[in-house]
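With one protein chain withheld, the remaining protein chains of the complex are depicted in position.
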Amino acid sequence: MELIRYGFLLAGILFALGLLGVLVRRNIVFTLMSLEVMLNAAGLAFIVAGARWGQADGQVVFLFILAMAAAEVSVGLALLVRLYHEYKSLDTDGASRMKG
Amino acid sequence: MFDLLWLVPAIPFAGALLLATLGSRMPRKAVAAVGVCTIAASAIVSILIAVAFLAAPPPGGAYTQVLWTWIDVGSFNPRIAFYLDALSLVMMVVVTFVSFLIHLYSAEFMEGDEGYSRFFAYMNLFVASMVTLLLADNLLLLYLGWEGVGLCSYLLIGFWYQDPVNGRAARKAFIVTRAGDTAMAIGLFLIYHSLGTLGIQDLMQRAIAQWGVGSSYAIAAAALLLGGAVGKSAQLPLQTWLPDAMAGPTPTSALIHAATMVTAGVYLIARTHVLFELAPPVQLAVAIVGAATLLLAGCSALTQWDIKRVLAYSTISQIGYMFLALGVGAWSAAIFHFMTHAFFKALLFLSAGIIIEALHHEHNIFHMGGLRRQLPVAFWTFLAGGCALAGLPLITAGYYSKDLILWHAWNSPAGSVVLWAAGVVGVVLTSLYTFRVIFLVFFGDVRTPVSKRPGLPIRIPVWILAILSIIGGYAGPPLLTFLKTALPAALESRAGALTETGSSAVTALAFLTGFGLAWLFFLSKPARATAVAANPVGSVLHRFWFADWGFDWLYDHLFVQPVLWIARVNRGDFVDAFYTGLSRLIEWTWRILRLTENGQLRWYAAGIAVGSVVFVAIVSFL
Partner (left out) sequence: MEIVFYVAGIVAIVATILMLTQRVAVHALLYLVVSLLAVAVIFYDLGAPFVAALEVIIYAGAIMVLFVFVVMLLNVRIETARGVRLRSPAVWIGPGILSAILIAELVYLLATGEPGYATVSTINPEEVGVALFGPYVIGVELASMLLLAGLVGAYHLGVRKIRAGRESWN
């Protein structure tokens, strides 16, 4: 049964795509979205693992990931709003005052 | 009585310590009291010891007082020990007594100076170091005293340190004597390495046994010690520092640069006479150095216009006589001349000090004149000292001692006619320059009026020294007999063409020649002197001799300029460059690493990503 393997592969590909998005996009909204994709992919991996062993542990961990993603998104979006009001744009490359 | 020996250097040392720490807070009178009484006590103790020594000499003619062991490393254990024999006794008594008189003089002389306590502290320290040098039982302790007197000389030459000229003179003295001191240190190393001891009496016996006459070790050791003596006693080729050392106060010039420190070289050679006897070439070199120096300095003294510089060159010249005596083996004669020289040279400096102070710091003899009636105390004492220096026959001490040296220069197996003739020419020169000064300063018209007359503390020492300069010569024969217990007698060989009285007659004639020439040129018709100086040959000679035969110029071009050039070239200091280079390397690394912190969010994310990829690779593939 290749389902488990392909499940992991799918998770990996989604993770890599999320990583690509984080590294490439300059708009912080897109960065956060790509981050969500990465989290989701990690959760998928856990579910696949749980399905492989036939236990509920995978789902439980996914629940925790979900809670964490929710907290992170709320704080991240609040920061995003502050960033926008400070710099009047959502370009992360412009917010480089921590340089040097 | 002999166990009080340690007090002689210790009391002045304690005085120096006290004055150095508390002197600035003590009233003037107290400072003077401490400064003078310590030396007085030292002089009294040394005279008492001398009396006891003469009454009941210790066995073997020498007494050793061991205080403690200084260093104890393996087989190297020099002690702090004092060795008293006829030689060190004579020198100790003369040094402490003359120092006492000079300190008494300075009590009034240096009154107006704000460095009063500092002056006495340095002078006391000097006396302590000098006595240590004289009494030292081993060469290491002697070297300690040697360096101590060098230090005090530096401190006192540069006493008025606010004027950079004085500082330069002090540095020059220190550096030039250092060259000699280094040679001496190497000599000490050689002696210890070869003979295994630095105790003076010990090493002399071992040298006789181990080295033998003419051995290269003996020649090397004696030559190196000669190097040290030449530096300290301002002989050729290291004589350039002494004329410039006249920048210090007059009592300093009297004490250090006339009577005591500059004779330390003479003492060293006399003390280690065995080594010189074992190295005849070096002993000859001593005589040649003495003869050449006395002529050279005599010529230079003839052209100077600063009264203190005349006396400085005169000192160099007279020490040349002492070296000449040592070189021909007349050890006791050299010490006799040291004693008489200490008296009359200190006297000359002190009365020159009276003149300088009275004329409000005027040093130029051509601006003085007619002081015979204005300053009688200076006139009579300077005259007494000057006659002793020139060697007025039969009356003055200087005549007897100088005569003895010349006789031995003729007579001794190591002597020769050339050396004797050089000494005689020296007498002519000495007489000439001495009476030149006397006639120019005390006779003729008054050019600068007298503004200050000396008080009692100044007059008493100069009178005492004047009396000693006259009668000191009669102490000659007993002194020489006494010294025979410590120093070998001078050998007599070539009774030849001249007897002793004949030599004395020639010396007296030489004195009169110089006196007559001085009369002709400086008293009866002073215009003659200026005519000679204006003459083309005369003017060249005048300038050459005035500049000390060009030695200053030579050393400047040979040593000073190259060192300065190297310093200029190494401004960037290659050693420093290593360390600054290190810091610049770190700065460069920082600049490169700084590029990784560009404040870009995506860049940091990329960093994390790359790191995790690498870790995953490591974990999964290794």
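The letters A and B name the chains in turn, as written, and every chain counts its residues from 1.
Basically, contacts are C-beta pairs under 8 Å (C-beta built on N, C-alpha and C of every residue); 3 or more make two chains touch, one makes a residue touch a chain.
Just so it is clear, the model here is predicted, and its values are computed rather than measured.
J.: Which positions on chain B touch the chain that was left off?
T.: 606, 609-610, 613, 616-617, 620
J.: Please identify, in ascending order, the residues of chain A that touch the omitted chain?
T.: 1-10, 12-21, 23-27, 29-30, 32-34, 36-37, 40, 44, 47-48, 50-60, 62-64, 66-75, 77-82, 84-85, 89-91, 93-94
As a convention for this text, only the chains that are shown with their structure count from here on.
J.: Within the complex, which stretch of chain A touches chain B?
T.: Result: residues 19, 22-24, 26, 28, 31, 92-93, 95-100 of chain A touch chain B.
J.: Under the touch definition given earlier, write down the residues of chain B that touch chain A in their complex.
T.: Those in contact with chain A are residues 594, 597-602, 605-606, 609.
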